[in-house]
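Please find one structure pasted underneath; my questions will follow.
Only a single protein chain was left out; the remaining protein chains are all shown in position.
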Amino acid sequence: MNNLGIVKRNISRADSAAVLQLSSYGVATIHEAMGRVGLLKPYMRPIYAGAQLCGTAITVLLHPGDNWMLHLAAEQVREGDVVVVACSADCEDGFFGDLLATSFRARGGRGLVIDGGVRDVKDLTAMRFPVFSRAISAKGTVKATLGSVNIPVVCAGALVHPGDVVVADDDGVVVVPKAIAQQVADAAGQREDNETGKRKRLAAGELGLDMYGMREALAKAGLRYVD
Amino acid sequence: MNNLGIVKRNISRADSAAVLQLSSYGVATIHEAMGRVGLLKPYMRPIYAGAQLCGTAITVLLHPGDNWMLHLAAEQVREGDVVVVACSADCEDGFFGDLLATSFRARGGRGLVIDGGVRDVKDLTAMRFPVFSRAISAKGTVKATLGSVNIPVVCAGALVHPGDVVVADDDGVVVVPKAIAQQVADAAGQREDNETGKRKRLAAGELGLDMYGMREALAKAGLRYVD
Amino acid sequence: MNNLGIVKRNISRADSAAVLQLSSYGVATIHEAMGRVGLLKPYMRPIYAGAQLCGTAITVLLHPGDNWMLHLAAEQVREGDVVVVACSADCEDGFFGDLLATSFRARGGRGLVIDGGVRDVKDLTAMRFPVFSRAISAKGTVKATLGSVNIPVVCAGALVHPGDVVVADDDGVVVVPKAIAQQVADAAGQREDNETGKRKRLAAGELGLDMYGMREALAKAGLRYVD
Amino acid sequence: MNNLGIVKRNISRADSAAVLQLSSYGVATIHEAMGRVGLLKPYMRPIYAGAQLCGTAITVLLHPGDNWMLHLAAEQVREGDVVVVACSADCEDGFFGDLLATSFRARGGRGLVIDGGVRDVKDLTAMRFPVFSRAISAKGTVKATLGSVNIPVVCAGALVHPGDVVVADDDGVVVVPKAIAQQVADAAGQREDNETGKRKRLAAGELGLDMYGMREALAKAGLRYVD
Amino acid sequence: MNNLGIVKRNISRADSAAVLQLSSYGVATIHEAMGRVGLLKPYMRPIYAGAQLCGTAITVLLHPGDNWMLHLAAEQVREGDVVVVACSADCEDGFFGDLLATSFRARGGRGLVIDGGVRDVKDLTAMRFPVFSRAISAKGTVKATLGSVNIPVVCAGALVHPGDVVVADDDGVVVVPKAIAQQVADAAGQREDNETGKRKRLAAGELGLDMYGMREALAKAGLRYVD
Partner (left out) sequence: MNNLGIVKRNISRADSAAVLQLSSYGVATIHEAMGRVGLLKPYMRPIYAGAQLCGTAITVLLHPGDNWMLHLAAEQVREGDVVVVACSADCEDGFFGDLLATSFRARGGRGLVIDGGVRDVKDLTAMRFPVFSRAISAKGTVKATLGSVNIPVVCAGALVHPGDVVVADDDGVVVVPKAIAQQVADAAGQREDNETGKRKRLAAGELGLDMYGMREALAKAGLRYVD
């Protein structure tokens, strides 16, 4: 009835060209390009300033205090993957450290997004292994209960399917469904081109009020200037 | 009956000499010089280590998920201003990013203090545009509802009037009412002079117990040394 | 009936050789070596990236908004001590700043662990004085109510006796009871040696599933691979 | 590319017999029957003690501070439905009050589950209209931005499809996918039958250690009794 | 320079007729009548279900862990007053209990709004003394540091002047500036009359979409019905 205790081996991943293209845009831009959806909760933070990642999701469902499934995830990692970890209830224990990072990297993994805690932050930072997590905690975990690998998971409030594109930077984490990865990449590119021009005009002192033509709508809404 | 939908254009700003003087003191010192009041809540944090700002407040009241008024604020910014943003209910969306920062800076703005979220943190950091915020979030906002500019606002628990001095550093954010800006600057200076001497004595191994003459009061309060 | 208003002067400290040995291991390793106990809550964070400390505890119990006892703690600090501060109720005020750090350091203090707030973060960072705290806040405190020094305290969820070893790094803070300090140091060393070998094998692409021999237990628990 | 601005009118709902059967079991029992998945976050609480509901989901995606879509949801409500509301970013404003409750009830609605705030709690309690929410807040919302109705949503950490069964009581909220509603109902029934017998034995003083036959596993895990 | 250590004795209070009229409306209604401002943060909750109050504010500023000023507030309480307590930094200690409630009531006090903790909840409930607080805590406080009475304070995010009207019910707490108390009362009354009619129409099955005439705006915004 449920899908616990499962490791799905064959998953379809988002098109690699789309992933590559998405890797050049920021999280805020991609989220806008998708219509302002797809963000994970803002409590997901990089463990070191400047961390960023982009790749296809290997999804994992863990239980509180138990990281057994991460070893199964390692086996599924292919070049360009990012491991995305959800937990069946909130838990900030340190599910992940430098040994698992070494293993993921050896398999081609590009980083980790985990709705839980991680540890060995000093080593992970030295490795420049990008991790976005809910917490940092030295608390160790057990290996006793089955979760699953490569099932759809809700991670930090966002639905992630295996193979979806996950992009993360200083602003947070966004997931792009694989079916629309190219479409989102194109829209993000257009948005970014568009912003370059705006940035120049604003830098020259032009007001957004004029550049975006907001004055009429503001007046209509009842805005009053007073002295 | 209320003051929503208002942009006040002519505001009086704190004396620029007082602002300059205040810019050389830390937030903790200024807050002490005021009698331990004026601090914003400690959840207000810099988006990059070492960020600091000092300037006169342009105040903004936003509504959750709506950043329309920030464009009106840009128009009111003068050299040396800091934009101080309150929200009518708690919201951590990304109300502000690098385009608005570009606009504020082009108008002479010195930074942003916002009881909400911001995004484009990588770009803002590269610009060294100081921002103190409640959160970092890539979530975009709409432009649909009127708030106000340059009305008194409660930002992160502190009352801020337009033209007040706002000072922020790694310790947090403090607001100095414009009417007492010079007085506070002088008191902060005295406090800082006073601390320099104390620091030397403590560094030489003298105890605060002796330097501050606390032993009598401690004994009177019933302190017991045991072995 | 209670032990408020007490300063205990003669405390036994953990063996210095054990402390030295512990200083070379990470918090996660030490906590594992102890059987996954002894951690302070993960909300205890360093005030600057890379801060770390290891030393013997001078314990302090404060009351909300009152830092009087920290001056009494300074008098008790000996070379190699770390001041560990608990509060009788949650409070994020700035109990500690650069003057007290100067005093602690002059007495031989190695750092501070405080279940409360601190300020003068810029100066503390410049001094490279390691502090692990619950919060950063510029809010000043009074000196009016007696707490105690060198009594057993509960700090951020962990019981700390005076003289226990306290170790902190990017992963958090752990306390090692003085009676078992050497034993824990030895176990940590063994664990670290053990991890070095594992790291190499994982880096070479070996899976934890095989290295740890997990496959049988997983199958027995009902794991299914699906395509 | 995205599914914002959509109202889906024809949805399939879980079988009414299964819904009826599920209405007689508690949330904890149903969640266990599903393999310990399907729960919304525990911050979802009833607005009055004893509130409970069971019905088929009309799903809604709102934006922070904007409740426009709830009026569209009212139009879709049929006898036996529960409105389940997600928000594109965390927001505790009062999106819902007694007028909407009156409208939902008039259409056959059985209650509300909202990852946001509600108001008019006194009236809702008097109406015995069951509401499970993240917060209570008097803060009003605007009607300016399109969300969607009857798309899959992530509500308080759980994925909900339109037509799924939603059950809530003092223990929280659980969602049962419509495809397995009958299967879960049956499993829940068996579990409940099973518990009745256990309750009697425990009430008579028998220990769970014996009843569940745990002693061997405990001994094997290394349990030691000491005096 | 600051206004600490002050008790202001003569304050002007809102007109008693306006206060009486406001006492018949709910917090949500009053807040809407003011243009959706004036609310305290939603973490302010009644200590017992059904608590409500309406009166003129005696304001108090306390420091963390210190309730000395509440005794000075008692002296200022007149018939119909509500004591509104702010704290110079977040603190959840139990500043207030049944003895102070007895004193406030003896002086004519109608209740308490406190951005802090309270205790003796069982007794306060038995007395039906309405309290809206941030927390419940048995932790006692000291009487050592001066705050002030009847100065403007920021309480739970809202600016309150002495003599303003404070209204609280199950939905939260709202403050009405005394200068506009009558105006707000009238607007609230109109709003309530208006809602009565709407409630009937909705109860009869009419949709808000039609009653509020929303369909055109929704279509214009791009709403799509799909099957």
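Which chain is which? They are A, B, C, D and E, in the order written, and residues in each are numbered from 1.
In the analysis below, a contact is a pair of C-beta atoms (placed from the backbone, for glycine too) under 8 Å apart; a residue touches a chain by one contact, two chains touch by 3 or more.
Keep in mind it's a predicted model, so treat the numbers as computed, not measured.
K.L.:
From the touch rule at the top of the page, work out which displayed chains the omitted chain touches.
P.N.:
Listed by label, the shown chains it touches are A, C, D, E.
K.L.:
Among C:M34, C:V83 or C:L207, choose the residue that contacts the chain missing from this document, as touch is defined above.
P.N.:
Looking across C:M34, C:V83 or C:L207, the contact with the absent chain belongs to C:M34.
K.L.:
Counting contacts across the full complex, list the positions on subunit D that touch the omitted chain.
P.N.:
26-28, 31-32, 36, 39, 42, 45, 49-50, 169-172, 174, 195, 198-199, 202-205, 207-209, 212, 214, 217-218, 221-227
K.L.:
List the residues of subunit E that touch the chain left out of this view.
P.N.:
Residues 5-10, 48-49, 68, 71-72, 74-75, 92, 94, 97-100, 102-103, 105-107, 117, 119-122, 125, 135-140, 143, 145-146 of subunit E touch the chain that is not shown.
K.L.:
Contacts of subunit C with the missing chain: which residues?
P.N.:
Interface with the chain not displayed, on the subunit C side: 1-2, 4, 34-37, 39, 41, 63, 88-90, 152, 154, 157-159, 180, 183-184, 187.
Everything below uses one rule, namely that only the chains that are shown with their structure count from here on.
K.L.:
What chains, if any, are shared contacts of subunit D and subunit E?
P.N.:
Chains that touch both subunit D and subunit E, as defined above, are B.
K.L.:
Among all other chains, pick the one whose mean CA position is farthest from the mean CA position of subunit A.
P.N.:
E
K.L.:
Measure off the straight-line distance from the CA centroid of subunit B to the CA centroid of subunit C, and report it in whole Å.
P.N.:
Result: the chain centres lie 31 Å from each other.
K.L.:
In subunit B, what residues contact two or more other chains?
P.N.:
36, 39, 49, 63, 88-90, 92, 137, 139, 145, in rising order.
K.L.:
Once you draw an edge for every pair of touching chains, what topology comes out, line, ring, star, complete or other?
P.N.:
other
K.L.:
On the basis of the stated criterion, which chains touch which? Give every pair.
P.N.:
All chain pairs meeting the touch criterion are A-B, A-C, A-D, B-C, B-D, B-E, C-E, D-E.
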